[in-house]
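Note that one protein chain is taken out, while the other chains of the complex remain in position.
The letters A, B and C name the chains in turn, as written, and every chain counts its residues from 1.
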């Protein structure tokens, strides 16, 4: 479990990720990957050991939802719920390729039923509900199932006095579910508002990319909003903006670093420090007797 | 009572200002005034008939606190309170000229004990507490007495379920009372917060000039913030800003119209329409049984 | 009936009508063959008009929703409401003219009106950014929402936008943040909220002031997660194929009613609301008042709970194993 060791070493965490999971990328041994940012090649084994952060330039490679959760929660504490919840095709959407087929392929490729994992866990000794999105699954777009799973996760947090943690990555709303998908923005935002009323903490971690209807709903409504370095974060996609304003976008536009400068994020936190930061933030926001205290 | 007639005609108000008051400026009959804006001369009688708005260019001349109240409230309904409340000189401030002397002169010149009138009144049939500042009195700066009178006015509104109306005009905090003056910002803002918690309406009307500690406290905390055309509204004075940025200020900077464009005001309302607008706004914000209903 | 602006789907009909006008200018009495032809053309026009307007395609409805003569929020404000007091500004950055907020009276109800505001001409449209708000606009709307909440005034919201503005400044000032905060705020407002789809209902920018207790859709208004052009551009790499996807997206008033998203549809005159705006105004006013009356019967706690349940129920999925 190289990635886990790496995190333990860098962070001196008192908890360790689950071992033996699918933490490694889906590539055979001995394969080399090319870094999107610095274009250098990296041995896959080295990349895993570095937590899938480029050892040359610090570029953060994508993680699966399972990897995300493993990296953040106390060892062995994650218990998924709503695992079977799956999207349907209420619009019978079949422009270009049938939505039903896209879903099936995504399920086969990821071994997931939908673009998000949700469940109970411990994080730094705090009781949490954690959710993580998986960009491989139809771009982690939010349809009825993703919206429902997020809403349920927030409702479990509310019912059980847990903190909510959501790791986002999404192209936005899932257009193949039309207006039902748009309305998940309203549904999830309403659920966040209820959790906030109850004084329970919610921390989001925005990873590359977090766009459209996901940014414009639950993702940015957290008490503390963190982001990974280099993540693209925004509402409109860069292509649409370029078409509208008829000019090239400035360098770094919609990057986590730029959004931090523009006051939109609490901080940009390198992957290696995320679990530690989350745990510390929860120490502050969950200091009530029920919430437990990680110290 | 020319000014009253003029407002009645222009607004078709169902209430008329008090007659026979000191609504005219302190100049002998037959005198001409020069408009600050268009530099044309105007016969004082004409200026009064026009509500002390330049008939050539629409420039709004200053009004006294008594004129302000007369222009806004239902005829004969104003009953002043705290009329005797006066400033003291707790710092024994005497740099250049003694503060005590400035106060005495202001009192002699205005016939007021302080820079603000406060009292109960009816406005469009609604029960209100109305306050109006008078720039002639030490620049209507806010010292202990002004802060106390505003706070009491807000507390009377709270206790008696009245709307609060404040017509501002001020150079800011009264430096001759030092830190006590600064703290009136906190005191008045806290009183506004209490009124807001009770769901009672507060409307402010910012007139020329509203600056410094008055703008940065109760003046802009209203539910609806209106301003007279051309009024200068801001925090820092233009001279201080020019000294800091070492360049000339753009035309129209800190004007009511500019602050409206920058999203800071609900509207800029010509003097002739103010009473009608206030009355209408109160119709919306006081529709509870206790609040009365002007229809 | 103004024909200044011809929508794509009306073009065949308009061409025939122009032919008919031309034929009629000839001396028909001298030419019985021509009279027959005119008569045939007239019935063909009747048939085509019937076909065109009675069975409007989703794409045709999108065009009607975008028709420049279609009544806009300012027209509804003028026609339905009295004692309108416009409120400006977000108290933070600007006064976005793409959003209007006002105190207004509808019949015997004092309410707060929100709406996307398009221009009635090009100059106005430029000032109002064609009805596409920046974050300032949503934050201005939030101010009005809080005012409504504080003073117990129902909210009536008119939806008519292609969507939130996609631009550098809009992104940098937190377009997504403004929309999200607006949604959270609306979800807990302790007053009735009635939304009316009067034209375009473009994605998050429409929803940001559209979340509510009751949704009334005009027959030719639409509401969609994405514009058909953007959808076509993603699917076909060709935005001109918007007509093909407009149906797939299920974005018409009829679709929304079927999917349980909207509560009622206001029928429009043949050809669209701009053909008889007065009739539409009168019907919309009646429907809004009925909805507000019905919602006002609930106390605030019930209302908020009911709204949550309503949102909570949206979505089609399977529990699985």
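The rule is short, and it goes like this: a contact is a pair of C-beta atoms (placed from the backbone, for glycine too) under 8 Å apart; a residue touches a chain by one contact, two chains touch by 3 or more.
Predicted model, so just to flag it, every value in this text is computed and none were measured.
Colleague: Specify the shown partners of the omitted chain in the complete complex.
Modeller: It touches the following shown chains in the full complex: A, B, C.
Colleague: Which listed residue (A:46, A:104, A:160 or A:267) would be found touching the missing chain in the intact complex?
Modeller: Spelled out, the listed residue whose C-beta touches the missing chain is A:267.
Colleague: Among A:88, A:115, A:129 or A:281, which residue is in touch with the absent chain?
Modeller: Final answer for the missing-chain contact: A:281.
Colleague: One chain isn't shown here. Among B:87, B:131 or B:207, which residue touches it?
Modeller: Counting the whole complex, the residue in contact with the absent chain is B:87.
Colleague: Looking beyond the chains shown, say which of B:181, B:207 or B:279 touches the absent one.
Modeller: B:181
Colleague: In the full complex, which bits of chain C touch the chain not displayed? Write them out.
Modeller: The list for chain C reads 91-93, 139, 173-174, 177.
Colleague: Of the residues in chain B, which ones touch the absent chain?
Modeller: Residues in contact with the chain left out: 82-88, 90-91, 93-96, 113, 143-145, 147-148, 151, 173-175, 177-187, 189-190, 192-194, 196-197, 212-213, 215-221, 233-237, 240-241, 244-245, 249-250, 253-254, 258, 262-264.
Colleague: For chain A, enumerate the residues touching the unshown chain of the complex.
Modeller: These residues touch the chain not displayed: 196, 199, 201, 220, 223-224, 260-267, 277, 280-281, 283-285, 287-288.
By definition in this document, only the chains that are shown with their structure count from here on.
Colleague: If every step must land on a chain the current one touches, say how few steps get you from chain A to chain B.
Modeller: Minimum step count, chain A to chain B: 2.
Colleague: Specify the chain most distant from chain A by Cα centroid.
Modeller: B
Colleague: Report, in whole Å, the distance between the mean C-alpha point of chain B and the mean C-alpha point of chain C.
Modeller: Centre-to-centre distance between chain B and chain C: 42 Å.
Colleague: On a C-alpha centroid basis, what's the spacing between chain A and chain C, in Å?
Modeller: Roughly 34 Å separates the two chain centres.
Colleague: Which residues belonging to chain C are in contact with no fewer than two other chains?
Modeller: If we look for residues of chain C contacting two or more partner chains, we find none.
Colleague: Could you pull out the residues of chain B that touch at least 2 other chains?
Modeller: There are none in chain B.
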